[in-house]
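The complex is shown incomplete by one protein chain, all other protein chains being positioned as in the whole.
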Amino acid sequence: MATETESQGDAAATGADAAPGGAEAVGMPQLDFTTFPNQIFWLVVTLVVIYLILSRVALPRIESVLNDRKSTITGDIARAEELKLQAEEAEAAYNQALADARAEAQTIIAEAKAEMQAELDAATAKADAEIAAKAAESERAIADIRAGAMQSVEEVAKATAAEIVSAMGGKSDAKAIDAAIAAQVKG
Amino acid sequence: MEGDVVQMGAYIGAGLACTGMGGAAVGVGHVVGNFLSGALRNPSAAGGQTATMFIGIAFSEALGIFSFLVALLLMFAV
Partner (left out) sequence: MKKGTDDVATAEEEGGLVFHPMDQFIVKPLFGGDTVNWYTPTNVTLWMVIAILAITALLVLGTRGRAIVPSRVQSVAELAYGFVYKMVEDVAGKDGVKYFPYIMTLFMFIVFSNMLGLIPMSFTTTSHIAVTAVMAVAVFLAVTILGFVLHGMSFLKLFWISAAPLPLRPILALIEVISYFVRPVSHSIRLAGNMMAGHAVIKVFAAFAAVALISPLSILAITAIYALETLVSFIQAYVFAILTCVYLKDALHPHH
């Protein structure tokens, strides 16, 4: 308050001294027309200076900073997008590799199975063949034996028949006996 | 004596002129209140209309300022 009183003292003094506008200073300083040219002059100077500073230096600079920031941000976003794409690609490649490995394992298993199956089949076939050969041999042997036995039976029958025929007093007709025996044996 | 009467009239006039500022207050309140009630109904549209509200406030307030100015003129410049 003290300073204010002081300043008012000053103001009153200057107001009294400021010859034509002295009385107005007590009233409304805004309507003291003697100060208008002064204010207008300095206002115009100020506005021109501010305009020059803004349009020459400040505004282009801020604009360029804002544009830089925008382009940096868009660049960063693009790069992030790219990295994301790369990561996705890597993931896809990994999945592919995994699938490949699985498929390979499957084929290896299948191959091994097939091989084993083939071996097994071959062994089975071989065994079958051997068995078949042995069976055939046995059969042949049996057939031989049977043929031999049949032969013997025939011979014995012929001899017996001839003996019987001769013992009965008949004349042993060899050909007839043979035919009869053959018919009997066959039947 | 005559000067005193003039001065008294000027002061009374200044006081009367100040009532005009009440009108400006009512006007500004009306503008903002209506803006607010509209904004609360449709908040998404409110952001774009803030500037319009300020223009409305400015026009309403200007009249109050005019009456204040008249009061000041009566007090200091008559």
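The letters A and B name the chains in turn, as written, and every chain counts its residues from 1.
Simple rule for what comes next: contacts are C-beta pairs under 8 Å (C-beta built on N, C-alpha and C of every residue); 3 or more make two chains touch, one makes a residue touch a chain.
Bear in mind that the values here come from a model prediction, so they are computed numbers and not experimental data.
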* Sole residue of A:I50, A:A136 or A:A176 that reaches the chain not shown, by the stated touch rule -> A:I50
* Touching residues (missing chain, whole complex) on chain A -> 1, 3-5, 7-8, 10-11, 14-15, 17-19, 21, 23, 25-32, 34-47, 49-51, 53-55, 57-59, 61-66, 68-69, 72
* **Residues in chain B touching the chain absent from view** => 3-4, 6-7, 10, 48, 51, 54-55, 57-59, 61-62, 65-66, 68-69, 72, 76, 78
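Throughout what follows, only the chains that are shown with their structure count from here on.
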* Structure fact -> chain A residues touching chain B in their complex are 24, 26-28, 31
* **Residue ranges of chain B touching chain A (in the complex, touch as defined)** => 72-73, 76-77
